[in-house]
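A protein chain is absent from this complex, but the other protein chains hold their places.
Order of writing sets the labels: A, B and C. Residues in every chain begin at 1.
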Amino acid sequence: MKKPSVKVAIVGASGYSGEELVRLLLNHPHAELAAVTSRHYAGQTVAQVFPKFASHPKSKAVRFTEPNADLLAKQAQIVFLALPHGVAAEYAGPLLAHGCQVIDLSADFRLKSAELYREFYAHDHPAPDLLNKSVYGLPEIYRAHIQDALLVASPGCYPTSVLLPTIPLLRAGLVQPHGIIADALSGVSGAGRKAEVDYLFCECHESARPYSVPKHRHLSEIEEQLSLAAGSHVTIQFTPHLIPVNRGILTTLYLAPTRGLAAPNDNPALNLEIRDCYQAAYGKEPFVRLLDGKALPDTKNVVGTNVLELAWRLDPRTGRLLVMSAEDNLLKGASGQAVQSMNIMCGFPETAGLM
Amino acid sequence: MKKPSVKVAIVGASGYSGEELVRLLLNHPHAELAAVTSRHYAGQTVAQVFPKFASHPKSKAVRFTEPNADLLAKQAQIVFLALPHGVAAEYAGPLLAHGCQVIDLSADFRLKSAELYREFYAHDHPAPDLLNKSVYGLPEIYRAHIQDALLVASPGCYPTSVLLPTIPLLRAGLVQPHGIIADALSGVSGAGRKAEVDYLFCECHESARPYSVPKHRHLSEIEEQLSLAAGSHVTIQFTPHLIPVNRGILTTLYLAPTRGLAAPNDNPALNLEIRDCYQAAYGKEPFVRLLDGKALPDTKNVVGTNVLELAWRLDPRTGRLLVMSAEDNLLKGASGQAVQSMNIMCGFPETAGLM
Amino acid sequence: MKKPSVKVAIVGASGYSGEELVRLLLNHPHAELAAVTSRHYAGQTVAQVFPKFASHPKSKAVRFTEPNADLLAKQAQIVFLALPHGVAAEYAGPLLAHGCQVIDLSADFRLKSAELYREFYAHDHPAPDLLNKSVYGLPEIYRAHIQDALLVASPGCYPTSVLLPTIPLLRAGLVQPHGIIADALSGVSGAGRKAEVDYLFCECHESARPYSVPKHRHLSEIEEQLSLAAGSHVTIQFTPHLIPVNRGILTTLYLAPTRGLAAPNDNPALNLEIRDCYQAAYGKEPFVRLLDGKALPDTKNVVGTNVLELAWRLDPRTGRLLVMSAEDNLLKGASGQAVQSMNIMCGFPETAGLM
Partner (left out) sequence: MKKPSVKVAIVGASGYSGEELVRLLLNHPHAELAAVTSRHYAGQTVAQVFPKFASHPKSKAVRFTEPNADLLAKQAQIVFLALPHGVAAEYAGPLLAHGCQVIDLSADFRLKSAELYREFYAHDHPAPDLLNKSVYGLPEIYRAHIQDALLVASPGCYPTSVLLPTIPLLRAGLVQPHGIIADALSGVSGAGRKAEVDYLFCECHESARPYSVPKHRHLSEIEEQLSLAAGSHVTIQFTPHLIPVNRGILTTLYLAPTRGLAAPNDNPALNLEIRDCYQAAYGKEPFVRLLDGKALPDTKNVVGTNVLELAWRLDPRTGRLLVMSAEDNLLKGASGQAVQSMNIMCGFPETAGLM
């Protein structure tokens, strides 16, 4: 019996997320990588552009082409867009019109509001009519919608690290929707494969620094999603930092439980409620790991995987709840999650090609 | 005219802080390094233990000895203790009795309260009668007291990165004393030169992780000092993270201004007040650098120096004040600051040997 | 139809090589990980010891035990030994006597000569009678012998990086057997998960250093194997260096072609001969990648894979042939290669579980 299979294409496959998509889809048991595009590398094979994949049997057969929506629509059923925001929207419309399903890794279809997009991305949305058709591709939260989606907006790396820990608590009313702080550390691949002095080895190695303080673009999708979970408008504090690792995001969240803690010890009852809440939300999720005992998240335990690690601590001294998460920014924070969505859209096992 | 000079000794000079003390004091224009001790390296010269100092003319002349308070008191006027907590106190008493001045880099004399010490360090204080004689060695805050001190408790690395940004604001009543959050990133040298698996290269490289959540020992001295500045008991949230750099601490502080911000733009009046507050506190301090314009702290700009970098942002979206600081954990966070105290105690220029 | 499958065990699974073996065998389509042992971790599950594998369905089911040859022989058909040299031999004999097949990752069975072992490992060989029964587990060279082997001595990390580039050239008589120099750079995982100050993060980061100069232990197996390939006794120069990466070995080999080069340009005829020699040896090998064009080996292109990358340059200025190789020291240099041998021994596809 032949395995079910889908033809896929990647538009803009030369960055770090694109490279991971190539790797995942080359090795996916149910996907056939039919096309990869890159203006810069058009004409070269995958083996030439990514030497590390050169031992894969298909790497010499797949050749980069110029991006062309009409052509792509003939080659693939599912098209991944790994393009800068603003550019992705130019391809999504034509591809959808041709009957393709689109999984967009840019920010173009993550927001429901075109005004919010303009506020955070500093230009008008290029295809506002498509905003309502897109599904926010966070499978643990929107699995049912992804199943039937034609256009999936795969979440940003930081948003994933904030939303998965926070949404179940907000939905359960265990934490207050206001006053949330997310302090996050990201590896340098998050900045993309851009030839800029700021991301040279010597500028990043032995360096730790905050950036985009206090209004990073990812705030927009984080707040929109948290507001949906809370049922009221949520404004959060979000501080990203750049640290000298290739990959990985470590996020520490400061939350206020809706009912106070009884000092001097932590609150066993509330602790159990949180545990139950996370168990209900993620106990059976293959890509969320709830740490127990004394374990705390560590990016080195998730890099190379599609897993988000999560631990929490109640602090009876301050009355706060701390939740910490770790993920690979290029996998659960980007390409892995996009493939997870593809698996759901196609009815493949959700872990196919991701374990 | 001969330069004024003081004989100094370092007890426990084999760790990373001790090594930096050796470097600073070997090169100090007014200090003569009369003795260095280490049980482990007794008998070896500084050149043998620290090959990187072997080109210094004095490195072959100074030899490590077993620590002996009676002997040290004859050799040096000022003795630096770079020992584990609990052990430092054993040396401080005898040295003071002999008439030495002591600069202790451990936690033993940083707290005023022996109970607090017991709570955070899990054993009784070994010399509680000395607690009231010690001066907390944060020169920008306690310069006048350090001038006459016999026993200086040099602050911890994390506390320095939290206290310098926060104390002026609390003293001026610009921020609320409750609800403060300090989220900090530290290089691995903060863990000391200990042969433990957790600090092996392969366990730290490509890793970012929180630890000691939610009750790190440094909380005790941070809260004691902030309470003094606020005039009321302060409890804070403090989350340390380990990141793969050799040196450097980057701390992000979340504070609540005492009066609200007027959205949607930031509050120019409050911004000026904060600027004036910091200018008054640190405008003439050689070792605090107030960043202006778009600059944010970066550990790579302070590593190797005794400088703490500081920047702040008001966030009109959340009403919070963010203050970010960067320092070298082994210099402004340990040995550099200890030498700064020595300069004050001896009447040397405060920047001597530190620029 | 059920897939063919073999029960396997790992003795000494707590180091870096052991950890990689656990990962490879947990995910191997034809292997069932029946037992893992570690004196240190006995009683804990794989999920507890290696948090990064905790999302694997079997990680909570497999529990570390004390090593016991009798018991292991009942649990597994193939036993991997990831133990220090000297210790491995204690287990190999009893396991073989019980009818197990043994793949040893230590140095204990790599040499044919017990005297050479004594010279380089500074103690008598613990089981000299087994030396002639072992097969050197370099599949590209000894595939046919591995097929029938009961005891495979999996090669060292450095030797693999030297032997694969050199053996075909020596066998073909293209390079002289004397005067060979191998200059190699290794990531810190090569030192194992040992709590020693030398391998602390701060001692390795921003450091590059030679070690074991001029007589590293791996010389013994390199020279024995090169002598076999050359048909005469070969003595080489081998200089290992430690560099601050987690994984990867980059080896640069300096060889003398048997016939001279004609300056000023390189020698097209000899170049073709070398290319043909490598093509004949490795053109169809899944785990050796011959680079062409301007490409040179880079450890980042092989880390995480079982592939060795190889490129060469003739230098008409000096008459030398340079061959450069890159591999993952824990995979092609250790655990990946051991699993490759297992695949051969069991008649599985050689790439099973390794792509």
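Rule of thumb we're sticking to: contacts are C-beta pairs under 8 Å (C-beta built on N, C-alpha and C of every residue); 3 or more make two chains touch, one makes a residue touch a chain.
Not measured: the values here are computed from a predicted model.
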Touched by the hidden chain, restricted to displayed chains: A, B, C
Hidden partner chain, touching residue among C:S5, C:N27, C:Q75 or C:T239: C:T239
Sole contact to the chain not displayed, among A:P139, A:P177 or A:P244: A:P244
Listed residues B:H28, B:R209, B:K300 or B:R320, member touching the removed chain: B:K300
Chain not shown, touching residues in chain C: 181, 183, 185, 203, 205-211, 213-215, 235-237, 239, 241, 243-248, 250, 252, 254, 296-300, 303, 313, 315, 317-318, 320, 322, 324, 326
Interface with the unshown chain - residue positions in chain B: 27, 51-52, 54-56, 206, 286-287, 289, 291, 295, 298, 300-302, 304-305, 307, 309, 355
Residues belonging to chain A that touch the chain removed from view: 16, 187-189, 193-197, 199-206, 244-246
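Simple rule for what comes next: only the chains that are shown with their structure count from here on.
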Chain centre separation in whole Å, for chain B relative to chain A (CA means): 39
Centre-to-centre distance between chain C and chain A (centres being mean Cα positions), rounded to whole Å: 37
Per-residue multi-chain contacts in chain A, two or more chains: 206, 298, 300
